[in-house]
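Selected chains from the complex are presented in situ; the others are not included.
Should a chain be cited, it is by its letter among A, B and C, assigned in written order, with residues numbered from 1 in that chain.
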Amino acid sequence: MEKIKIGVIGMGRIGKIHFENLKNQIENAEVVAVSDPNLKEDLGVPNMEALDLIQSGQVDAVVICSPTDTHADYISACAAAGKHVFCEKPHDLSISRVIETLEEINQAGVNLMLGFNRRFDPNFQKIRTLVQEGEIGDVHMLKITSRDPAPPSLEYLKSSGGMFLDMSIHDFDMARFIMGKEVEEVYAVAAAFVSDDVKEAGDYDTAVVTLKFEDGSMGVIDNSRKAVYGYDQRLEIFGSNGMAKVDNNKPDTHVLYNQHGAHGALPLNFFMERYTLSYQIEMRRFVESLTGGSQMPVSGFDGLQAMLIALAAQKSVMEKRPIRLKEIEDKVGILLY
Amino acid sequence: MEKIKIGVIGMGRIGKIHFENLKNQIENAEVVAVSDPNLKEDLGVPNMEALDLIQSGQVDAVVICSPTDTHADYISACAAAGKHVFCEKPHDLSISRVIETLEEINQAGVNLMLGFNRRFDPNFQKIRTLVQEGEIGDVHMLKITSRDPAPPSLEYLKSSGGMFLDMSIHDFDMARFIMGKEVEEVYAVAAAFVSDDVKEAGDYDTAVVTLKFEDGSMGVIDNSRKAVYGYDQRLEIFGSNGMAKVDNNKPDTHVLYNQHGAHGALPLNFFMERYTLSYQIEMRRFVESLTGGSQMPVSGFDGLQAMLIALAAQKSVMEKRPIRLKEIEDKVGILLY
Amino acid sequence: MEKIKIGVIGMGRIGKIHFENLKNQIENAEVVAVSDPNLKEDLGVPNMEALDLIQSGQVDAVVICSPTDTHADYISACAAAGKHVFCEKPHDLSISRVIETLEEINQAGVNLMLGFNRRFDPNFQKIRTLVQEGEIGDVHMLKITSRDPAPPSLEYLKSSGGMFLDMSIHDFDMARFIMGKEVEEVYAVAAAFVSDDVKEAGDYDTAVVTLKFEDGSMGVIDNSRKAVYGYDQRLEIFGSNGMAKVDNNKPDTHVLYNQHGAHGALPLNFFMERYTLSYQIEMRRFVESLTGGSQMPVSGFDGLQAMLIALAAQKSVMEKRPIRLKEIEDKVGILLY
């Protein structure tokens, strides 16, 4: 079978993960080029200008892992060149730019997958399966705990779009994925407790977000930029037939009992360790969708919805009231679905 | 040592628990009279009219476990008769009546303890201790899950004051107890998902309540009237130094592994089993406060604050906006603290 | 209903537990007398000479909690006086004396229950139920971990009969109870690791005992006199349909996560806390057997079998070979079953 030929743009932390997975774990793909002006190592494939890579006849699909402010331009270029795209989240910090490029993608007839890797984590997959199989019954409530081990640098914070668009957006996507329903209303409280950088950036580091889904069911997400005990990623789902939850993964299962207590390992820290497997499965699913001609498991629409929730959360904190997603949509004039 | 002589009014489920604990578990107290027109058994002590019991020279202190709508009158009568009072929650469904009787109690110089038994549960005590000892550091977030196994009868629901005043009020008290801080603002979403009776009573059975404390820290409570897997009572606290949580108590620790999975016991179901120990400790602490002349571990003020939060939650659901406790206080004109 | 009138001989730690349970927890019994020359408190019932208590017309049944070397004599006296007996383990350190008094009990037609309280613990009861209901299938292996928090005093050790007869005997009884089968062969290794007192007493403090049951299934018991993390009481059962295990009970369910790890509570420490409930149920079952005329839940035969296993274990350590129970039985000439 022909292998899908892939170019990777941006060889930072996450670009390298995708590169290694495409190289070592996925049979039906090969990386034929990378693009990163700062890359020092020789990876055995040419390191090209991003636009050259996109337009190269050698490349079937492009994996975009460069800084956020380049995403939309590269997606546009991929659409123009007729190349399929995998793009790390967020698509762009401007909703109108997102909508614009989604239209280009649509018109070009190419596929776009957004990098919400957590959907492919075995824990969250299991919860989704339980929901789909009716084990939870009518779902009444979803609870997500999502805490980072430490806040990013001030520089990163300043261009991140804020906690909701940068960090909570994963949880907003997770909420839609697990529930299989759209969010209708958002209420959020937020504060800057853990970091002066966060305050300086005018951002939040701690939040509680209440979601109301289209059928009246509820969701609660709690976020923090700094859990001293590590990367805390848990989820619980509750409904008429029961409740299910998933806990953190740990590096080992040991418990030590001594005169001071019972002591076990902390959660895997950080996303590189916690979501190793989800990154592999994510990229495999991208390639399978291309080779099998099936729908992308995470679409541009999914990325857009998560952004709308993030914007509603931001607005809710500022205006101290619940915000209906429709208020955000109306403002940006979403027409295309 | 002289034993405290106690009269118990209302010998329903909870009255019997207190009666047995006073009789069998607590050295420094004895029950000298009960009052319940429906009581059939001979418990070895006289069964009197409630007001006669309150005014009896044999009685030092009164434990009120009768229906809610009698609480305020009996508290008044106790104040008039100079008797100390233990009263089951809620004090009364009318804030002004609560304030009125609290004034009577104050002026009579007697003590009043409200029956928020969960404070005495070893799990929640442990969390409170960890907070007090600084193990959590600056507390950023409190999370309480509190779900009943099944909704009460329609008849009960109609006179209950609604889910927030009847059920969530325990969690509102728990939030204040664990945090050692006052709540400033409340936002709630609620729905009736699980029971036609609940709908008919115009009540809710499922809710998410977001709390903002006076120092900006946050709390989230999620409630349901019906968890098919039993009585679900969990709590988590998160702060700058770490996170702690407590899980449900179970009847045994077994796990059975067979070809279908790993299977363990469900939580203890219902409050009689789950909070057996907390009821014992609660009554012991009431008696110790009387014999030792120390402050009551749960005061009338505590009861009032939990009610204000419940009323704010109710108002928040109806007006779809966050409600500051001050809005409620202003309306009822609380003056006395 | 007439209450069973009970006399308690020996008001040490365990005698007081039974006294309180009979007084406060069990409807159909009352303690009418106690016997303990060292008892200082007034418990509200007469404190008599042991033999006077046994022969008193006021007493229907006797609970023997005095030192081991008095058990057999008091059982004899109870048989002579036609009184039912509950006796703490061990019955006696001499097998022939045990057999002698069992014959007296038989001939007098009174009932004897041995105090193997752990059978009534909800965890172990659950395992027994799983075995009986076939959830384990054909049972292939039983594993018991039983460790004390600290060795007893030298004085106690000297008159204890040794670790197997004093401590492991509970586990030997548990093995028979869970399996519902007789032990046929015993192999034991043992050592004195944790205490100079133990060495001085010529005793062991650490052991592994392998059991072979009559149908070829296997058991392993590991014992220690000193687990610095507390009283460790676990059990696992394995068979053709699955495996089940029970863990220790803990004072609370908290887990604290900080930068050093995840920390939880230690097991309940010691038997007074761990087996509180089993002592209550044990005494209730004794009284129910008397009032209902049913078979005692733990018989003299059960006590004897556990002793035989203990003696076989002792012999196995000394002779460094597996010992068949029949070797012990042959020597003492057990005739009566």
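Convention: a contact is a pair of C-beta atoms (placed from the backbone, for glycine too) under 8 Å apart; a residue touches a chain by one contact, two chains touch by 3 or more.
What you are looking at is a predicted structure, and each value in this text was computed from that prediction instead of being measured.
Novice: To what total copy number does the complex in this file extend, with 3 chains depicted?
Specialist: 4
As a convention for this text, only the chains that are shown with their structure count from here on.
Novice: Taking all residue numbers used at the chain A/chain C interface, answer same if over half belong to both copies and different if under half do.
Specialist: Because over half of the interface numbers appear in both copies, chain C and chain A meet with the same residues.
Novice: CA centre of chain A versus CA centre of chain B: separation in Å?
Specialist: The mean C-alpha positions of chain A and chain B differ by 42 Å.
Novice: What's the distance between the Cα centroids of chain A and chain C, rounded to whole Å?
Specialist: Each chain reduced to its C-alpha mean, chain A and chain C end up 58 Å apart.
Novice: Which positions in chain C are in touch with at least two other chains?
Specialist: 257-259, 265
Novice: Over in the complex, which chain C residues touch chain B? Could you list them?
Specialist: Per the stated touch rule, the residues are 23-25, 122-123, 125-127, 130, 135, 241-249, 251-259, 265.
Novice: So in the complex, the part of chain A that touches chain B is made up of which residues?
Specialist: Chain A residues touching chain B: 138, 140-141, 143, 145, 147, 187, 189, 191, 193-194, 206, 208, 210, 212, 216-218, 220, 222, 224, 226-229, 232, 238, 240-243, 320-322.
Novice: Across the complex, what residues on chain A touch chain C?
Specialist: 227-230, 257-266
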